[in-house]
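A single protein chain has been removed from this complex, and every other one stays in its place.
After this line comes chain A, so read on.
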Amino acid sequence: MNKRIIDNKKDTNLKSFFFQWEWLLVLIFIVINIINANLSPYYLNFNTIIDATMTFLDKAFIVLPMAFILVLGDIDISVGSTVALSSVIMAVLYNMGLPMPIAMLVCLAVGALCGFLNGFILVKFKELSAVIVTLSTMIIYRGIAYIILENQASGNFPKWYTYLGWGYVGKIPFILIVFIIFAIIFGLLLHKTTFGRKVFAMGNNITASKFSGVKIDKMKIIIFTLTGLMSAVTAIFLASRMGSTRPNVATGYELDVIAMAVLGGISSAGGKGRMIGAVISIFLIGFLRYGLGLINIPAQILLIIIGLLLIFAVMIPNLKKTFGRGLRTNVSK
């Protein structure tokens, strides 16, 4: 797994190119779609499939910056709470008379601030792990949301706002287009810029990258702020889909988001991964859920299937290593 990231030259041979994790994901993706189409006569329908993306793309926005955080070797489990807090503040401000576009800007600002706080605490108190810091802020952010709305719903958004979560451009959902644009931006940022290279350097060896002049504190704060910002983007789309918001929205999103990124081949150990993998796995999990939903599989069984797929996915690199070694010994005999 290491070689494809750290040293690009070795990747040029065709065999290793096709044995990349991302290709396996594409294969699984295709297989899942074939299975879905076989199981349900309603699956293979352009409108249906495109519509299905609306049901899972809201949380997908967080997967993009989460990939950066995982590459750093950190984790952020406060994202679901950030979604709740920023959307609650947006709804309350709107209902207090603030124009919706401004309320949305405030929502983005709140998200970014939440993320900034995570990053700030992390770089100021280096002995604390990201799990602990974001676990605390996860509770704090949701707690503030509950204080503001007291377990009530708030909504009555303007009509045009519904368009964000439910509207189409031609036959393509608006949210899908926005997501693709964001995915391309984040993909380029991670793989084609100095910023992205620094992220990988930090994930592989933070001390070394510090001594080679990477401003690691600044980098961390930027990435965590970005994650908060994208959580707020999710908040905007989610509130639009729901038509209202509550302090308990987006519960469990952090797990979905991390699962999507990890299935995409982005190791939580840091330094490894590609944005394309994460993006493929967003659609993979999304369509799997949707397909199984179409044949009305009970929710609990669906969770087990996704859990199994995830365990299997994270096991594959190890399996490959084991089998790969076996292959070599055979050859040497």
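Throughout what follows, contacts are C-beta pairs under 8 Å (C-beta built on N, C-alpha and C of every residue); 3 or more make two chains touch, one makes a residue touch a chain; residues count from 1.
The rule is short, and it goes like this: contacts and distances are computed from a predicted model.
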Listed names "Acyl-CoA dehydrogenase", "Rhamnose ABC transporter substrate-binding protein", "YCII-related domain protein" or "Ferredoxin", matching UniProt entry of the absent chain: "Rhamnose ABC transporter substrate-binding protein"
On chain A, residues whose C-beta touches the chain left out of the figure: 19, 24, 27-28, 31-32, 35-36, 39-43, 45, 48, 51-52, 54-56, 151-153, 155, 162, 165-166, 238, 241-244, 246, 248-252, 288-303, 305, 308-309, 312, 316, 319-320, 323-324, 326-327
